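Here the complex is missing a single protein chain, while all its other protein chains stay put.
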Amino acid sequence: MIEPPLVSPPTLADAYRLLAESVYRPIAGGTDVLVQLSGQLGPPPDRLLDLWRLDELRGIELDGDALVLGALTTYSGIRRSAVCRDLLPALVEAAATVGAAQIQNRATLGGNIANASPAGDMLPVLLATDATIVVGSIRGERSIPARSFWTGYRQTALRPDEIVIRIRIPLVADRQVRFRKIGTRRAQAISKVVVGLSWVAPTSGSPWRTVRLGLGSVAERPIRVTATEAFLEGRLPTPDTAAEAAQRVAAEIQPIDDVRSTADYRRAVTARVLHRLIREAGSW
Amino acid sequence: MTVRFVVNDDPVELTVPGARRLLDVLREELGLTGTKEGCGEGECGACTVLLDGEVVDACLVPISQVDGHTVQTVEGLAARRPSVDRPAAPDDLNQLQWAFLETGGAQCGICTPGMLMAGQAFLASGAPATDAAIREAIAGNLCRCTGYTKIIEAIALAATRRDQAESLGPTSDHAGRP
Partner (left out) sequence: MPVGRTAPAPPAPGTVLPDTPTPGPAPGRGPLRREGPAKLTGTALYTDDLVFPGAWHGATIRSTEARARLLAIELDPAFDWSKVVVVTAGDIPGPNIVNSIQDDQPILATDEIRHHAEPIVLVAAPDRALLRQAVGQVIVRTEPLAPVLDPLASDRVFVHYEIETGDLAAGFAEATLVIEGEYRVGHQEQLYIENNAMIAVPRADGGVAVHGSLQCPYYVHNALKRSLLLTDEQAQVVQAETGGGFGGKEEYPSILALHAALLARACGRPVRMIYDRHEDIAATTKRHPAVVRYRSGVAADGRLVAQDIEIVMDAGAYCTLSPVVLSRGTLHAGGPYACPNVRIRSRAVATNTPPNGAFRGFGAPQTEFAAEMQVNRIAEALGESPLDLRRRWLYRPGDTTPTGQVLRESVAAEEVLERAAEAAEFERVRARTAGDRAQRGPDARSAHGIGLALAWHGAGFTGSGEVHLASVASVELTADGRLVILIGSTEMGQGTKTIFPQLVADALGVPMDDVEFAPQDTALVPDSGPTVASRTAMVVGGLVIEACRRLRAVVEERSGGPFADTYRADAGTHGATRIDQHFRPYPGVDFDDTTYRGDAYPAFGWASAVAEVDVDLDTGEVAVRSVVAADDVGRVIHPVLAEGQVEGGTLQAVGYATIEEIKLHDGRYLNDRLATYLIPTALDAPRISTILVEAPFSGAPHGAKGIGELPMDVGAPAVVAAIHDATGVWIHDLPASPERILAAMDTLVRR
């Protein structure tokens, strides 16, 4: 193992100062960063900034009409949170599909966001719920909408001195959120396809408004498929809608073959899962 | 950096690089080789230990994050701890270890320390020991020998005895003796 120098600042202000002085790789629960210390997946980080002591980045709370999660919130924390269970069960569902207990106890929402894996399990949910990623540095805080946070393959809108500090998820009346992950096995699996879907409809017979469809593992980054969203906007979850939406999403994405799955499978399954979710919403 | 933490009830103070893996500290600095490395990337769970009572993969925890915390390893489970001079014997074992021995939950033994820690955390949670709950509790621990059948049986058996002991109440001195 390569053991890069590591500093553990006691406060967020100390962390900001260190980041302003030098380039660090921030480390939260370590589930991604520690794997890189073998040096087998590319050059390991030169210097680590351990965020684990920063209690400012912990906690889940309601702030007006938004759910606010500290960047160091673990998946276990999300699963245990009564607030999350009541107000955003899809987030809890997604957290339960990440790794297994050992990973869920350590891996953090902020880490998943900053790591920017195209297969990140939580990210399509954040896309589907119009989440905002709040980042901070010595220069202050700024908010980045999830839809513009991931900019390319493992690329984010973070500047070198910035870290993710919290995630703000607006809570919208009458919004439905659905999550589905397809992996090779039932635990400890990196996804082949992740789907996060949301829409606003006061009743099951109302047309869908504010439709959001976030997808993982079908592009070089987590994406929203806006053409399919636009098609679904204002429609009822009928068989025709489902069939057309499935075709459209299949045409809208360009997944690839890799070690985990094939482009054909990813395209077909994305379409089928979307079809299924619309069918379930329409109860037909 | 200098880190202080508690391992199996023993306080420890060490000066090591902060990025050193908890796994390496346990095995190489503290000689606690009961915790095994199977993959080094949090996939197999062979290095599972309890950090403040919660299961973690020791290969993914930098020692900087253990400072001030409590670690439990397989060496801390036995009611009487074995040593080189005094090899482990069946009557040293705790309830869960004993259930593994009785049901055949350990074969090659390399996943066993991690599996025991996951089982121990599950038992401590007090959750009802359904088949599904046990499977989820050990889903982060790979075993290639057993098909998990007898591991699940062992954890269920230990949970049953735990529940029996609880229902017997504090006057029982048998603690779920089989």
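Chains here go by letter, A and B, matching the order in which they are written, and residues are numbered from 1 within each.
In this section, a residue touches a chain if its C-beta (ideal position, glycine included) is under 8 Å from a C-beta of that chain, and two chains touch if they have at least 3 such contacts.
As the structure is a computational prediction, the values presented were derived from the model and not from experiment.
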Contact with the hidden chain (one of A:Ile182, A:Leu215 or A:Leu232): A:Ile182
Residues belonging to subunit B that touch the chain removed from view: 7-8, 10, 27, 31-41, 43-44, 46, 73-84, 86-95, 97-98, 100-104, 106-113, 116, 131, 134-136, 138-152, 161, 173, 175-178
Footprint left on subunit A by the chain that the document does not show: 1-2, 38-40, 100, 182, 184-190, 259-262, 264-265, 268-269, 272-273, 275-276, 279
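What we mean here is this: only the chains that are shown with their structure count from here on.
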Approximate Å spacing (C-alpha centroids) for the pair subunit A, subunit B: 31
Sites on subunit A touched by subunit B in the complex: 1, 3-8, 27, 29-31, 34-35, 37-38, 48, 50, 52, 76, 99-103, 105-106, 186-188
Subunit B residues within the subunit A interface of the complex: 1, 17-21, 24, 40-43, 45, 48, 51, 54-57, 59-62, 64-65, 67, 118, 121, 136-137, 139-142
